[in-house]
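Please see the structure below; I have some questions.
All protein chains but one are shown at their positions in the complex.
Here is subunit A:
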Amino acid sequence: MTPRFVLGRIGFYTLIAVLLAFFTIPLLWLVTAPFTSDPTYEVRMPDFTWENFRAVLEHPYALPSLWNSLVLSVGTALLVVLMAALAAYALSRVRLPGRDALLYALLLLSSIITGTAAMVPLFQLAVELNLIDSQLGLILILTGGLLPAAIFMLKDFMDSTPKSYEESARVFGASPLQIVRHVVVPLVRPGLATIAVWSIANVWGNFLMPYLLLSDVEKQPAAVITYTLYTEGGQANLRMLSTFGLLYSVPVVLMYLFVSKKYGFRFHGGIKR
């Protein structure tokens, strides 16, 4: 054991300890405060009460907002998967004129037209089309924003699947939609699952668009309700906020654990936000 080796070890474990502290400490409040009878901003050992969860159950907008988050994210994911699968399949199999330019333009669009750049026109468009306070309208808007990246990722996936099955299905007289349903979908199922999970995670955490477009508190998702709980009357209701925050966070954590167990967590390129 050379001194340099020992120093290296000490350095490594110091670094790991600092990293663990940096990434753990902000989360401590979220896992202790919901179980504490009278939480403050300070992180304390909880006395393991379930009272706060009862308060969330009784809150008029808490559970419905989680339901709204579910409706928005699953609705968007279904539309994104359906439309992206059809489009990606066609773009992968048929040489449409201008296909590559179209794909390039799609990728460019999806990365430059973000919520920030588009909030003014989208708000205005929603007002004009009477889509304010419409969950379906919000689902359509979110779907439009996610589709380009979804098509791009799925096309990559479809390009790498063999065409021979489709050809033989076609010889047996299957229609294109039948071929998509019975031949292509089973082949690209992991790709479809990735897109679905990616869409759900995206919408589940999205704050800006529902905040802008849903003013009816009964239609707002959990992200907006969390923010309302925190700004309500200047005094944050810490019991509600911490407990609700935990309930709102658990589904994405479970989904992440599921995905990383099943497929290995390899999300790259343009995935977040």
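Basically, a contact is a pair of C-beta atoms (placed from the backbone, for glycine too) under 8 Å apart; a residue touches a chain by one contact, two chains touch by 3 or more; residues count from 1.
Here is the rule we use: contacts and distances are computed from a predicted model.
The chain that is not shown carries the UniProt protein name "Inner membrane ABC transporter permease protein YcjO", picked from "Inner membrane ABC transporter permease protein YcjO", "FAD-binding oxidoreductase", "4Fe-4S ferredoxin" or "Glycine cleavage system H protein".
Only one of A:V56, A:A77 or A:L147 touches the absent chain when the whole complex is considered: A:L147. The chain not shown here touches subunit A at positions 12, 15-16, 19-20, 22-30, 40-43, 79, 83-84, 86-87, 89-91, 93-96, 104, 106-125, 140-141, 143-145, 147-148, 151, 163, 166-167, 169-171, 173-180, 183-184, 201, 204-205, 207-208, 212, 222-224, 226-227, 230, 236, 238, 241, 245, 248-249, 252-253, 256, 265-273.
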